[in-house]
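A quick write-up on the structure given underneath.
Only one protein chain is missing from this complex, and each of the others stays in its spot.
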Amino acid sequence: MSTSVALNGKGMLRGLNLRQRTILLISLMSLLLMTVLASSLYIDSSSLSTNFDSRNLAPSLEHPFGTDWMGRDMFARTLTGLGLSIMVGAFASAISTFVSVVLGLLSSMGRAADSFVSWLVDLFLSIPHLLLIILISIGLGGGATGVIIGVGLTHWTSLTRVVRAEIKQINTQDYIHISRNFGKSNWWIARKHILPHLVPQFLLGMILVFPHAILHEASVTFLGFGLSPHEPAIGIILSESMRYLAAGYWWLAFFPGMSLLIVVLAVDVIGENLGKIMDPRKAHE
Amino acid sequence: MIKVRHKELALFSLKKILKLICLLVVVSIASFWLVEQAPIDPVKIYIGAMSVTPEQKAILEEYWGVNTPAREKYLNWVGNALRGDLGDSLIYRMPVSDVIKERFTASLALMASAWLLSGVIGFFLGIVAGMKNGTWIDKAIKTYCYILLATPTFWLALVMLLIFSVYLGWFPIGLGVPIAVAAQEVTLLDRLKHLILPTITLSLLGVATIAMFTREKLIEVMSSDYVLFAKARGEKGFGLVWRHGVRNVALPAITLQFLGFSELFGGAVLVEQVFSYPGLGQAAVEAGIRSDVPLLLGIVLISTMFVFIGNMMADLIYQFVDPRIKQQETRA
Partner (left out) sequence: MSVEMAMNNDDREGSEALLKVKDLSLSFFQYTSGLRQTELKIISNMSLEAYSGEVLAVVGSSGSGKSLLAHAILGILPSNSRLSGSMEYKGQSLTPEKKEELRGKEIALIPQSTTYLDPLMKVSEQVMGSSEKKDKEVMRKRQTEIFQRYNLKAAVGRMLPHELSGGMARRVLVSTALMSSAKLIIADEPTPGLDERSLDETLKYFKDMAKKGCAVILITHDIEAALKISDRIAIFYAGTILEEARIEDFRNDGEDLRHPYTRALWNALPQNRFQAIKGHQPMQDELNGGCVYFERCSIRTEHCSKDIPQLKRISGGLVRCNNVS
């Protein structure tokens, strides 16, 4: 009549407890991302150059992702594109996080400020997300700046909501009341008491925003509003590949997109598992 | 279950209408301001490759308000918009409202079918996963959803195109109806055929969100007091899930599906672009790339209304259909 619980995983990970498995998973995925980023920075620029002797080659050992119509190695182009994506994504999610820190703290400063922040959240959620990024990007004259700021300025809403809820909860704590009774200003309390509590939330929030940022950047670039066509961004590579689909050059589209998917998935896994460590209730499933 | 409260409903509608008006004003000012910042010369776009005399050019400049201050331009635009005139599209050379009407109908067919399909499939998968929580089938569904959520929409569309059009040859590669073909000549079957691949692509992506939500919600419901009591009374298995689980998860799931209009529209933009489906999303991209400001503004407004309606439906369910909200209110 005892109800026992399954404690251990299967296969390779047997013998590790959940904590160890989670940490291992996070480390592996981080290593993967680091490798991609590092190799994109140190890639041999000659492999990106055109080589008309080896045009439109299907994947082989020499060119694992094949080559394009200018004879460029798709593996090298994809890696460079991924590196670019990761950097743009990091930049954009940093902007988003910064915005949500400011707005989150602002919302803690009084009723009027709080309703302004939630009005702003509603406003940003009222235009289709992709269209809003395109609009901002157009307004900023397109290019890398346009897309980074466009993506950065539109991904803060969910984190701001989390931060607002968190602050509401912290505000009910005794030490906040005591500070207030001592005549400390709202801004002082926000900085000294509330901000330190929220730092882990922000870090996690930034990682959780990251995949959305990468995907939106790639989408906007694909549509022609983002990075310039001279950059080997994943969005550019895929939009170029469309012209060659009918010719059957499937590798031009397949591998770059697949690689982007894997990078996004890796960041997702990191965020998800960090969340579990911070909030063990999520681990009970 | 539904008791319509007329007075509250009237108040609700009034509030929503006021809110929509405010929203449209703010959104139009903001987007007008944004596109004003961009270095765009509407006359140049309109003229394109045509040769015009300086006199004609001056008339066009006057017409497009090149030298008018932004505020005046905006007020002019609003004044016309209130009379139902959103201006002329620079690239399609016809009234913006006509372009939108035609394109939006096409997009609506795509979005509605994808919305329904993803809702039904996603809900079903979520229920199965939640019911079998922790088993291999749950893990399979969860993995599938995680992967889908990480998949770039346009890439999935490309892959679908590769498989079904290039490799299997079931559909033509350029899926859009050529602009040259007059609307009458396009048969319903044609339209349907052009709808299938984009719809499947769009719904595949929508499935993930709703399935994950349904799964989590079902697990929450299944660990609630009332399910515990039902179990204590001997209910079990699928009957238990059907009687208490599905009922209690359905409303929140439908609500979420309505809240997803914004993502749905974004997905449609990308999918339409890849399949060259002649919808509003494709028009938006065209308008953006070729700086067709009047059309772009029109699309922003209509899509804002579209998202607003989704949110309003969600609110409506939340406040008027779901009795649990009343229950929470009475407890508080």
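Letters A and B name the chains as they come in the text, with residue numbers starting at 1 for each one.
To be clear about the criterion, a contact is a pair of C-beta atoms (placed from the backbone, for glycine too) under 8 Å apart; a residue touches a chain by one contact, two chains touch by 3 or more.
In this text the structure is predicted, and so the values were computed from the model without any measurement.
Only one residue from B:A230, B:I254, B:V293 or B:V307 touches the chain missing from this view: B:A230.
In the full complex, chain B touches the omitted chain through residues 1, 134, 223-226, 228-236, 239-240, 243-244, 247-248, 251, 323-324, 326-327, 330-331. Residues of chain A that touch the chain left out of the display are 1-5, 7, 17-19, 22, 276-278, 280-281, 283-284.
Note that only the chains that are shown with their structure count from here on.
If you check the complex, the residues on chain A that touch chain B are 6, 123, 125-131, 134-136, 138-141, 211, 215, 218-219, 222-225, 234, 238, 241-242, 245-246, 248, 250, 253-254, 257-258, 260-261, 264-265, 268, 285. On the side of chain B, the complex with chain A involves touching residues 23, 26-27, 31, 33-39, 133-134, 146-147, 149-156, 158-159, 161-162, 166-167, 173, 219, 261-263, 265-266, 269-270, 273-274, 284-285, 288-289, 291, 296, 299-300, 303-304, 306-308, 311.
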